[in-house]
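Shown here: the complex without one of its protein chains, the others still in place.
So, chain A:
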C-alpha cells in the first residue's frame, strides 16, 4: 500500500506543537499593566483550551484509534490533514492580535458580551475569525474520528468490544460536532453586532446580553467534557495494564461516558446562576448538574475497583493515572460545591472557581495526556523512555501543581475575585505559594520535553508489548508501529 508521509508529519508536528504550546504559557504577574494582564488571562485560557488540550487529544486519537481498531489510518486522511493545518493558521491569527492596535482580546476566554462587543478592542474581529477556523478544524477532526470508528473497525470488533479510549473518543467527537457549530453561531452573532449594527446582545434593540451566555455555555459545558472524556478513556487503559487485571465494569464505563455526555447538554446555566436565571431554572440546572456526579462516581469507583487486589506496579504512566483519579475527584467535589445554586452565589467568580477548573483540567486533562504519552511512547518511538527522569517529572509536576492550585481554594473562599492583577494584602501569602508552585510546575514541563526528545532519538529498544498487563490490538504490532500498520484487517475474536 502507499505510504502517506504527510500524515506522519502531521502526527510529529502535532505532538511537537502541543508540547511547545503547553510549555510556553506562564501568565506574568507583578510586572505588567492591568490591561495587558487581562489580555494574558484571555489568551492563556484560549490557547490552553483550544491550542493545547484539544489538539493533544486529537493527536492521540489520530495515532491510537487506527492502531486500536486495526485500521491503516484515519478514514478521510486528506480532510484530517487539512484540519491539522488549520490549527497553526488559526493560532497565527489569534497570536497576531497581541501586536495590533488596541491590544489582544482582553475579556476573558469566555468573551462575554457586551465586554467583547461594545467594549471589545478592534482585534476582536480577528479573534472571531480565528475561532471560526478552529471550529472548522475541530468539526472536521470529529467527523473523521466518527467515520473511522464506525467504518474501519477490524472484522469481529463489535461496538461493545471496542477499547474504551475509542469509545470515549466516539462520544467526544459527537459532542464536538454538536457544539462547535453553536460556538461558530455565537461568534457570528458577535461579528454582526460589532460590524453590522445588529442587536443580538444589546437590550436597547430588544436583544439580551444574557442570550450570549446561554448560547456560549451551551457550547462551553460540553466543551469541558470534550477535554476530559478522552483522558477518561486513556486512564481506563493504563490502570488495568499496571494492575494486571481487566478493567472492572467495562459496560458500565461505556454507559457512564454516554450519560455524562448527554447530561452535559442540559447543565449549561450552572455557569450563570448569578445573572438572574428564574428560580425554576436555577433548581433544574442545579439538580441536573449534581446528577453528573453519579456517572462520574461510577467511573471513579470502577478505576478503584480495578486496582483493588491487583498486582500493582508504579511506572510513570501509572503514577500519573493514580494522581489523575485522586486529584480529579477533588476537582469533582469542588464542582459539586459550585453546583449548589445558593452557595454558588458566594463562590461565583472567585479563585475557588479557578481552583476548581484547574483541578479538573491540570490533573485531569493534562495528567491524562502525560499518562497516555508515557504509556504509548514506546509504541510510537520504538524506544523506552528514561523511567527515572519520568518519575522525577511526575513528582515535580504533582507537587508543583498542588502547590499552585490548592491555596486557590482558600483564596476563593476568603473572597479573592478572579481575573484581577492586584489583590488585598491578606491574600499575599497564599498567592506567593501559588506562584512558586506554578513556576515549579511550568519549569518541570521542560523536563518532559527532554524526556520525549531523548526517547525519540534513542534509548533501550522497546518490545512489541512493553507493559506486561496491557491489552489491545496496538500491542500486537512491533514498536514502532510500521506505516499503515494494518493494510489488511486483523481478526478480532
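Here is the rule we use: contacts are C-beta pairs under 8 Å (C-beta built on N, C-alpha and C of every residue); 3 or more make two chains touch, one makes a residue touch a chain; residues count from 1.
Here, contacts and distances are computed from a predicted model.
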Given that one chain of this complex has been left out, which of "cytochrome-c oxidase", "Peptide/nickel transport system permease protein", "Nitrogenase protein alpha chain" or "4Fe-4S dicluster domain-containing protein" is its protein name according to UniProt? "cytochrome-c oxidase"
Contacting the left-out chain in the complete assembly, out of A:36, A:109 or A:126: A:126
Can you tell me which of A:49, A:68, A:104 or A:139 touches the chain that was removed from the display? A:139
Full-complex contact with the absent chain, from A:189, A:253, A:390 or A:416: A:189
Touching the unshown chain, chain A contributes residues 1-2, 4-7, 71-73, 75-79, 81-82, 84-86, 89-90, 92-93, 122-123, 125-126, 128-129, 132-133, 136, 139, 142-144, 146-148, 150-152, 155, 177-182, 184-186, 188-189, 192, 194-200, 202-208, 210-211, 214-215, 218, 276, 278, 484, 486-489
